[in-house]
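What you see is the complex with one protein chain gone and the rest in place.
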Amino acid sequence: MTRAALPALASSAPAAPALRSVQCTINGEPVAFGVAPFRTLLDALRHELGLTGTKKGCDVGDCGACTVLVDGAPVNACLMLAVEAGGRVIETVEGLAGPSGELHPLQRNFMRCGAAQCGFCTPGILMMSKALLAENPSPTEAEIRFGLAGNICRCTGYTKIVEAVALTAAEAAGGAAGDTSAAGRPRAARPAPGKGTR
Amino acid sequence: MTAVLPGNALDAKLDIVGTSVRRNDVAEKVSGSARYTADLRLPGTLFARVKRSTVAHAHIRRIDTRRALALPGVKAVLTHEDVPRVLHYGSPMPRAASCTKDQYILDRKVRYWGEAVAAVAAVSEEVAEEALALIDVEYDELPVMTSTDAAEAPGAVQIHGDREDAPPGNLVVPPIRVSRGDVERGFAEADLVVEGEYEGGRPTPAYMEPNACLCHWDEHGKLTVHISTQTAFMVRGAMAEVLGLPLNQVRVQVDHFGGGFGAKQDLFQSEFLCALLARQTRRPVMMEWTRKETFLGGRSRHPVKVWLKQGFRRDGTITARQARLVYNSGAYGSHGPGVTAVGTTSLTSLYRCENVLLEGRCVYTNAPIAGAYRGYGVVQAYYALDIQMDEAAEKLGLDPAALKLKNAVREGDIAPSGHPIVGHGLEDCIRRGMQEVGWSAEPRPRSRPPKQAPQGPLRFGWGMGCEMHGSSAYPGIKEQGNALVKIHEDGTATLYTGTAGLGTGAHTALAQIVAEELGLEFEAVSVVHGDTDVVPWDIGAFASHTTYMGGMAAKLAAAEARRQLLQRAADKLEAAAGDLEVRAGVVRVAGTDRAITVRDAMLPGRGLPSPHIVGQGTYTPTKSYSFAAHFVEVQVDTETGQVDVLQVVPVHEVGRVVHPVAAQGQVEGGVQQGIGHTLTENHEIDPVTGRSLNASFVDYKMPLAMDMPPIRTILLETAPDPGGPWGAKGIGEDPIIAIGPAIANAIHDAIGVRFRHYPITPEQVLQGLREAKGEGSAA
Partner (left out) sequence: MIRFDYADPATLAEARALLLAQGNAASLMAGGTDLLVEIKEQVRVPRLVVDLKRIAGLDTLQVDADGALRFGALVTARRLETDARVRARWPGLHQAVTELGSIQVRHRATVVGNICRASPSADTLPPLIADGAMLHVHGAGGDRPVAMEDFFTGPGRTVLRPGEIVLQLRVPPPARRSGRVYIKHGRRKAMELATVGVAAAVTLDDGGRIADARIALGAVAPTPIRARRAEAALVGEKPGDSLFARAAELAMEESRPIGNVRASAAYRREMVGVLTRRAVQRACGMALAEERP
């Protein structure tokens, strides 16, 4: 069906599709809401559910600002329909902190390392980092950068983001805890020659 | 030259300024509670979308909105027939030299592909989007000119011909001309003359937060605008002027802001449309741009063609410099005049030259609008200048770093602003960088750091590039920063600053300055910003002037509050105010142990009123210059043409570092954008139709985490400027200017091919290698 058909859709279309009921778990809480079938999970989170922490940077899966965890897997919420979330366990940035507001180590280290400037990409990067560390608790710098390949940041150049993730991994492994000196922070390693050969 | 103000010692030992304190605006960002404009929710909000033209230059013969209005859920539709016809500055700085008054809210004509032709407000974004397709537009097309050559050709259609005051030849403003000394004599004295043409493409800022605006009116006819902008007071002024409202009936609020890099200084038509839709429907209206719209309707860097010629003596001294710069403004002027002026005049400096003749032109075309973007015309000019210095070095048999060091501006030289340069910041940067990477100053066969040996098709090289940039827009604009500091009855303080927060950490820096000046702990100072009803007037955040100007205003306000505080403390301590010092929240009689906490000094006695301590600061800056030298190692794959940056050592001289981590963050982010500009980023416009070819992140390629090299930032404080708080100068724009030529020069070191444009694509690298071997083009 081509673009030219779109006006016909509006004038002869049936009434707008009926709302669907969706039940899922969001940040540990059971949630039920009604939503149009064409609504993305991103729009449902931000509008129907009032969780505006997850951001819309491009709406087509190119920037990662809308990254949330679905059953533990990092996905772009803009590329999922809200109705697909039924029965799933969803985690957003609002759920990262502990029940009494204790910061997640990633949140604490992002603050410590200067990993957030304008902050718009930050929720998506935090969720992606959480998933990354859950799967690979001791990533190398290259693995961190690979893991964050789907998240665009335009302010930081990624340097301090990578530092913050590496520091979080190191602390969890029992290293560098509390050491915020330059010596304690993982240094970006100089890449071996030949990097980028295809 | 700004005199050193009292209490602004450049060599002061400071407690809070200079430390990477915990920023005061990040907790909400990592928790997700930070509200950006599109996160705001008001009951009854309608959603607006803009219909954009699908031709680049045309009269609108007919526009019919009846089908759109009939769609259930659509509440209002506006075309040029429905909105006030008031010519305004797209870039909202009335009475300033930087900007052009050439836009209507909606015109009967479109001048670029993607220009707004109508706006819809509906109950949902989906309905609004469907309504766009139901608006019928018929165009009478006009010739499309996307290049400045086409627009300047004799007989070319005038894009703004209907304006009486538009200069002929599709110029935005009359050409900028700068002349110093005698270039003819200078060239005559030269042993070597180097001449070249350099070209800059169309990178765009691609901030992560798409433009957004939420407008609502109250029962008294007061308009509130929530908007992602760098210039809240400018938005207020423009909205008031165009909509015919008194200023006290317009309130502009900016909460959190997701990046702008200069490009969110303008008005984009959407704000007016949003306000008008809200007025007509009597409901709040939210307009969020799509990512595609940020490309079509946003602001890019000005593409440029630079012709540059310099004369050199055998020993490397520059004897003459002549240049013509032609900036492509796109369909409207926006910051064209400012960019052209700043870019052109920047060529009077960086490398010393007594004999200079420059001409800068800014030309309308039917391309998307170019505007203010980090580096503001200087990226373009210094790309050409610094690469040509490398070319000259090669021809003279001199090391490029040595040549640049020899000619680097120094204390007392006249800067582009007309002021003398303070200190030797540029030389300091070059020397320090050379030391850091092992680049020798002696003229040996090879003075640069050792190149890695070729590995298969890979070649390696080192390059360096320099820049200087002003921490204000003076003299093009006479800026002003204003601040109020209140000390509360418990000894804590609040800074009310008009300065916008762009996400750089500026408000943290201002709080540090206030805390330092007042003698309080950092945590005792809070910052109020982002509401034109509450904070003092400020011109907005741009031109790298937040720390320099906003910081100085805050310091002056704090100093005045401190004076009042010490008066009060003096009474309680029964001492002379002049004998008191305050530090870390304690007021002490100097040289004694008679002290009182600030809290106790402030606390009103029983039954007595709270003290009213308010300090006001106003600062109209001139200019200070920051400097940088970037040293870069690259790798070139000679089979695919792919260039990878392996490491960057950026050295920046900034007078006084207020917050080291935030300063590094500016450098690292600027390097990312600069690597993108130089190698992979270009908003491509079809030259025949004017259509955008890559308005998305899949095809507009910015460096990602895997593409970024290690960055070893070095910050120097060797040339503090008395015009800034304890000598502090700006840093925001500098990194993006120096990195480009450094990469181009490094590529030349690696493969012996000289590129004089950006972006440098892999295909062009292969073509350059073929030509160097004398093989001509690929089949």
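In this document, chain identifiers A and B correspond to the written order of the chains, with residue numbering beginning at 1 in each.
Everything below uses one rule, namely that contacts are C-beta pairs under 8 Å (C-beta built on N, C-alpha and C of every residue); 3 or more make two chains touch, one makes a residue touch a chain.
A quick note: this is a predicted structure, and the numbers were derived from the prediction, not measured.
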- Residue, one of A:16, A:31, A:89 or A:103, that touches the chain absent here: A:16
- Message: For the chain not shown, which residue from A:49, A:90, A:115 or A:128 touches it across the whole complex?
- Response: A:128
- Item | Selected from A:26, A:51 or A:75 as touching the chain missing from the view | A:75
- Task: Identify the residues of chain A touching the omitted chain, counting contacts across the whole complex.
- Result: 1-3, 5-6, 9, 13, 16-17, 20, 36-40, 43, 59-62, 64, 67, 70, 73-76, 78-81, 83-84, 128, 131-132, 146-147, 149-151, 196, 198
- For chain B, which residues lie in contact with the unshown chain of the complex? 125-127, 129-130, 639-641, 680, 684, 693-694, 697-699, 701, 703-704, 706-707, 761-763, 766, 777-779
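Here is the rule we go by: only the chains that are shown with their structure count from here on.
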- Intercentroid distance (Cα basis), chain B paired with chain A, Å: 28
- Touching chain A in the complex, chain B uses residues 20, 22-23, 25-36, 38-39, 41, 67, 71, 125-126, 130, 133-134, 205-210, 256-259, 261, 288, 290-291, 452, 455-456, 458, 460, 502-505, 635, 637, 640, 642, 644, 646-647, 661-662, 664-665, 668-673, 696-698, 702, 704-706, 708-711
- Item | Contacting residues of chain A [partner chain B, same complex] | 6-7, 9-11, 36, 38, 43, 46, 50-60, 62-63, 65, 92-94, 96-97, 103, 106-107, 110-114, 116-123, 126, 144-146, 148-149, 151-162, 188-191, 193-198
